[in-house]
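Removed from the display is one protein chain of the complex; every other protein chain stays in position.
Should a chain be cited, it is by its letter among A, B, C, D, E, F and G, assigned in written order, with residues numbered from 1 in that chain.
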Amino acid sequence: MAKIKGAVVVNKERCKGCELCVVACPSKVLALQPAEVNDRGYHYAFMQNPDACIGCASCGLVCPDGCITVYKVKL
Amino acid sequence: MAKIKGAVVVNKERCKGCELCVVACPSKVLALQPAEVNDRGYHYAFMQNPDACIGCASCGLVCPDGCITVYKVKL
Amino acid sequence: MKEEIIIAGFGGQGVLSMGKILAYSGLMEDKEVTWMPSYGPEQRGGTANVTVILSDERISSPVLNSFDVAVILNQPSLEKFENKVKPGGILIYDGYGIHHPPTRTDIEVYRINAMEAAIEMNNTKALNMIVLGGLLKLKPMVSMENVLKGLKKSLPERHHHLIPMNEQAILKGMEIIRKA
Amino acid sequence: MKEEIIIAGFGGQGVLSMGKILAYSGLMEDKEVTWMPSYGPEQRGGTANVTVILSDERISSPVLNSFDVAVILNQPSLEKFENKVKPGGILIYDGYGIHHPPTRTDIEVYRINAMEAAIEMNNTKALNMIVLGGLLKLKPMVSMENVLKGLKKSLPERHHHLIPMNEQAILKGMEIIRKA
Amino acid sequence: MKEEIKLMKGNEAIAHAAIRYGADGYFGYPITPQSEVMETLMEEKPWETTGMVVLQAESEVAAINMVYGGASCGKAVMTSSSSPGVSLKQEGISYLAGAELPCLIVNVMRGGPGLGTIQPSQADYFQATKGGGHGDYHLITLAPASVQEMVDFVALGFDLAFKYRNPAIILADGIIGQMMEKVVLPPFRKRRTEEEIRAQNPWAALGKPKDRKRNVITSLELDPAIMEQNNIRFQATYKRISENEIRYEEINCENADYLIVAFGSMARICQKTIELAAEEGIKVGVLRPITLWPFPSEAIARQTSHVKGILSAELNAGQMVEDVRLAVNGKVRVEHFGRLGGIVPTPDEVLAALKEKLM
Amino acid sequence: MKEEIKLMKGNEAIAHAAIRYGADGYFGYPITPQSEVMETLMEEKPWETTGMVVLQAESEVAAINMVYGGASCGKAVMTSSSSPGVSLKQEGISYLAGAELPCLIVNVMRGGPGLGTIQPSQADYFQATKGGGHGDYHLITLAPASVQEMVDFVALGFDLAFKYRNPAIILADGIIGQMMEKVVLPPFRKRRTEEEIRAQNPWAALGKPKDRKRNVITSLELDPAIMEQNNIRFQATYKRISENEIRYEEINCENADYLIVAFGSMARICQKTIELAAEEGIKVGVLRPITLWPFPSEAIARQTSHVKGILSAELNAGQMVEDVRLAVNGKVRVEHFGRLGGIVPTPDEVLAALKEKLM
Amino acid sequence: MYMDINDIIKPENLVYTKPRLMNDNPMHYCPGCSHGVVHKLIAEVIDEMGIEEETIGIAPVGCAVFAYNYIDIDWIEAAHGRAPAIATAVKRLNPKKMVFTYQGDGDLAAIGTAETIHACNRGENIVIIFINNGIYGMTGGQMAPTTLEGMKTSTCPYGRNVALNGYPLRIAELVERVDGTCYVTRQSVHTPASIRKAKKAIRHAFENAMAGKGTSMIEIVSTCNSGWKMTPVKANQWMEENMFAKYPMGDLKNV
Partner (left out) sequence: MYMDINDIIKPENLVYTKPRLMNDNPMHYCPGCSHGVVHKLIAEVIDEMGIEEETIGIAPVGCAVFAYNYIDIDWIEAAHGRAPAIATAVKRLNPKKMVFTYQGDGDLAAIGTAETIHACNRGENIVIIFINNGIYGMTGGQMAPTTLEGMKTSTCPYGRNVALNGYPLRIAELVERVDGTCYVTRQSVHTPASIRKAKKAIRHAFENAMAGKGTSMIEIVSTCNSGWKMTPVKANQWMEENMFAKYPMGDLKNV
């Protein structure tokens, strides 16, 4: 079985830091920036643990603001 | 079994000649006046066949205008 | 020429359609016409009336408080309209529905036993046409030809076969109307 | 005496309640007060502002276009209100939310690192009280005693145990405000 | 089909005129004295001929919002009702004005307030002309005085509504709605195709092609600065309408000593008053506003050069008289005469009132 | 409990004043900027203390009809809303007037037309004073200019409504509703008992005892002759109200050369304009109508003896100015100044307008 | 034994007469209209329960708008469709009173749909009497939401066509599903037996309201012979043959 690897890009300025992607990720890839905020004052999401990403798109699906783009490769 | 006899009084001026009492009567007691009309122009109901009345009150029940008073005696 | 007419009776007596035929007839004669009905809730049995004006000139007010001619088919209408007839005007009534006839002496009163005649003709629906005949006898404001044309216009196609019968009723009315 | 003040920031920063406490404090000093918030749809994260007027006399217009003091807690508000401060007036801002500080030179500009201090105090909710302290340091328009009374009035009973902590925050704010 | 002469009720006339105009839709709810509008449409089944949609809504509120929906697509849509039903439509009417949508509303007025009576009245003048709904807006208000005008004002109302992107209302009453008169019906016009609508009303929400931005029909604007600009635009439209679209009829006005201002069926009655007055040697003229908004203020003001007094005769307790007074601005005496609750005065009553109040 | 001094929003003030007045019921539906009225009532739970009923209705239409129901029983009941919601209530309001029912309506106006904006406005002046609903009727219209008046006018509105058996409306705006000011709350009054209501309002539908005929609350009358008599009775009531209940405030009017007429929050702003004008040596007075209907026409007419011009300053495109012109009847120049769509002008803007338009 | 009629017509032999609470005003209804029969039942129930002094009726816009002229209790005339909202306030402000609405199918099932559903959903302790005659009687026989498929009215002169006009709406089936109703039943008044049943239903509903059990709705499938353009006798037949299939008799809910 081919191994799958993924990566996501979060639109930092669009993100509202709702945390829904964080809890939806099966691989605990994502987290909210603990201190830094974007221009609108939100602690935005980022890949804290990028290696674990399997490109399942769960984060993208649940993001209400359409901030997440997901990429996937089969190795 | 005691025989039952009834009689009805139709409020002639209130009657609108709708004929509902006529068809509701199980004993074919009632009819509409064929020619005569009341002040409001209606062919009102009357006891055409008074002897047949059994005082069942069906006519009174169905009369929308509350024109019929029913009396009954047990002989 | 200008005729201001009120027609009044019970709801089912064909008062409005009599007015309508009169109005259509006027239209056929190229007259100006207005037809203004009383209107109200739907219930059967109430009274109905219609004001019809036929005129050679543009008609101003469609609403009138006095009339050249009153055609009266029941008692309540008589009570309402008897004193709205202009002095010298005409009042026509059907004897069947009127128990207390009109009393004014400054107008011409006519009686037409239209209901009786209709029952005789075996067609109580013809009542209003008989009355119309009586009216036209007294006031030949439209020609018979145009009345028939008016009838055709006001009846839906599927009822056109009834026109000859209506014509008969009108002629009957012309025959039986008489001074009261 | 009359002070016309605008307080502005993000929705969650306690802007409206800071204004409310100021207004209540004024009430305790028997001043006339008006408190006029911006209002809008419920969504979190928008900006909010409130105009507070304290005066010894009856207040006419509660709506103002220029202010004696502006208290500014985020960038959009700075952009909106910087030029609404009267010449010679005061502008106070929190360094945390403001990346591009004010540029006017005809007004007195103060900076208060309230967010930093609040984080230090482990109580980001205290942000607005720290700022209030800073404001009162510059403009002692109400006595501390009456501020505490005002706090009591504006907080529901069940939150009265928080008053000492609020007092501390106010004192902190008085301490850390400084000319920018 | 060509022009046709017919005898019909005002309400029926509205229906026939709408079909012939090429209206796209009618949405209504029964109420006396105007139910014949929808009944005639249902009888005529224009959906089988011109393609016009006719729908009985669940309420007046639904009906006016259906009109809002249809108008949003650039369609020529209309509704009709009578006084209580029109009150229910006020929110919707304000939305139509706020979203700059053309449409035609018909009010065949009956006596109020409340359930009132079903007899004729003109007591919704204020509601139609000053804005019964909220906010600053105006309806182009047409007051027919004959069945022929019921026909004519359907086309006029739609045309003005589309010209200015603003709702128009025909303010009739029970008399005009219920009476039959001779009418000349205009020839049939084709309903506009979707392409024509897209071309003529580029703002219409008909689906977004690739080559334009999305169209949004809305009256919402939370930014007061922009909202003020919107309102300024509306006011500019009202100004243009006032400059171009005032209509009125002057009857016997040139040499009149007294002027009656009256609209709709009341104007018909007052025409007879002129005759009665002439018999007594009193020179009376009638100025009949045809557009109630915009109101013919200047035309009335001009009359003050020669008349001694003005009577505003209305089937209400005194509504249009305010606009007459505003027009006259104190130059001559202005009085009101009205009958209420469904009573229609006779021509001689009007004359008596004129004599009593002005002479 | 006694009088109390508090700091609160205008909307909250309405709620507290209603409880203290002894109101029997409130029926409302949420809408910005007045939702705090119902929210405060729900927080206060008066049903556990005074017995007042508070109910969130399914719509504004339901709410006004609940008011109609409560008023029919002789109860002191009220509703509140903002512009679009008040438009929906127009049929119900006309019914309340037509059935001669007392009640209190609150409109905290926002900018229109349509969904508009939620910012403050005074563009429902026509709707409230001329009759947004159908038929000839009037609402007793009170225009508060402070949170204290929001408190006071609840009692005043109810009292006038019951005195004349006619609905009263508080016509406020987003500023008055949302701002907090110091208020003195009146002491609590007991709600009237059923016996008291029966004695004071013998017309109330509360169940028919053997010793009177049935009470029927209705606005229907199919006989136009009787309906006209009903309307004549309403008009007589309006006349009595106009004779007895006009209220207004004159600020600096005695020696003024120019007069500003303004109501509600706009009058507050114009008070500051007086000061600014004085600095420039211009003598300006403000006449603040407190009752918008009946309108203080005579008080304004009296000012024409000494002022050179009048400015009607409003948060709308020109509504009250018509009543000012009608009052002045051409004697001095009357101009209008307004901001639209939720924009509130500053005192100096008003002064600039005054100078530009009148000097 | 021969007995003269006058020997029978004596107060002590009375078995049926116009209800005491129904006054002598002649009713404006068309001859044979179902409204009159239902009026009588309501008057009888109020009388029998001894609550005439505590009862407030809400009359609709519709043919029954003049109900207040015929039954001697206090009445409130409602704006079209709003009777349930009015009843809500009347009952909540006077919790011990008996409050009922009387509404037609245009009133209740068209313009008043929201008020009906929400009063039922709040479980207002009121009774809703719903006269379903499949037409707008008062205004001249227009289509109602309950008009049957194919049935002709003045606004569907070629018969109701579901593609154009939608389906006949069964309101009782809807309010049955709403939690606030305690009793939903469908009755008729076209025969002596059905009249007796309908009266029992009305009585049960009134008792529910007084006991605070929630909202009761009694739908009475009725005729409008005038709107249907039939004689009253024919209208009753037509109703049985056509209406009852779509609107079946009996209780839908009784908790």
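Here, a residue touches a chain if its C-beta (ideal position, glycine included) is under 8 Å from a C-beta of that chain, and two chains touch if they have at least 3 such contacts.
On a predicted model such as this, the values are computed, not experimentally measured, just so you know.
Considering the entire complex, the omitted chain makes contact with A, D, E, F, G.
Considering E:Ile14, E:Met38 or E:Met66, the position touching the chain not shown turns out to be E:Met66 (whole complex).
Touching the missing chain, out of G:Ile8, G:Ile46, G:Ile111 or G:Ile220, is residue G:Ile111.
Looking at G:Thr17, G:Asn121, G:Thr191 or G:Gln237, the residue that reaches the missing chain in the full complex is G:Asn121. Residues of chain G in touch with the missing chain: 110-114, 117-118, 121-123, 145, 162, 165-170, 173-174, 177-180. Residues 5-7, 9, 14, 16-20, 23-24, 40, 42, 47, 50, 55-58, 60-73, 75 are the ones on chain A that touch the missing chain.
Although one chain is not displayed, its contacts with chain F can still be listed: residues 29-32, 35, 38-39, 42-43, 45, 47, 55-56, 58-61, 84, 114-115.
The definition used in the following text is that only the chains that are shown with their structure count from here on.
Looking at chain B and chain G, the chains that touch each of them are C.
Any chain bridging chain B and chain D, meaning touching each of them, is missing here; the list is empty. A comparison of the F-G and C-E interfaces places the larger number of contacting C-beta pairs at F-G. Work out the mean CA point of chain C and of chain D, and you get 85 Å between them.
Centre-to-centre, using mean CA coordinates, chain A is 54 Å away from chain F.
Of all residues in chain C, those that touch two or more other chains are 40-41, 45. Residue positions 16, 40, 42 of chain B each touch two or more of the other chains.
Chain pairs that touch, as defined above: A-D, B-C, B-G, C-E, C-G, D-F, E-F, E-G, F-G.
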